[in-house]
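With one protein chain removed, the remaining protein chains of the complex are shown where they sit.
Coming up: subunit A.
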Amino acid sequence: MEEESQRILKYLTEVELAAEDVLSDKQQIVDLDIKRNRNREALNALRDDSPQSEDKVKVCFGSMFIKLPKATTKQMIQKDQAQLDKEISDLRKRLKAKVNHLNDLQGKPELRGYSLSPLSSDEMKAINSILKR
């Protein structure tokens, strides 16, 4: 009996761990997306290149504002943005494997067609005419 409950406990811990892993990844994607959107807003704000605007902007680093040239700031944010995009897509890729693992632990059937790579938009256009009926 003791052994049985130990086994169940171990199994439940495993499932909980896997689920926690999935949830934390999801949260991380959300956090990164918040950052990405804020960067996007900043880039939009920097786009204003009317002659009367200053060519230096104040950028907030932690608890400090530093005046930086516009062009450098833009470059900096763009680099950050590319980095964020990459991180999010990496996370999504890993998340898939984790969700599969979780389903596996819970004894749920594997999602069908989950691991397929997507069709290109041209190919999808052709297929869409079948689907829209």
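Note that in this section a contact is a pair of C-beta atoms (placed from the backbone, for glycine too) under 8 Å apart; a residue touches a chain by one contact, two chains touch by 3 or more; residues count from 1.
By our rule, contacts and distances are computed from a predicted model.
Between the names "LSM complex subunit LSM3", "RuvB-like helicase", "Skp1-related protein" or "Proteasome subunit beta", the one given in UniProt for the chain missing from this structure view is "RuvB-like helicase". Screening A:R7, A:R38, A:K67 or A:K108 for touch with the missing chain picks out A:R38. In the complete assembly, the contact with the undisplayed chain comes from A:V30, out of A:L9, A:V30 or A:A82. Summarising the interface, subunit A meets the missing chain with residues 26, 29-30, 32-34, 36-38, 40-41, 44, 92, 112-119, 121, 123-124, 126-127, 129-131, 133.
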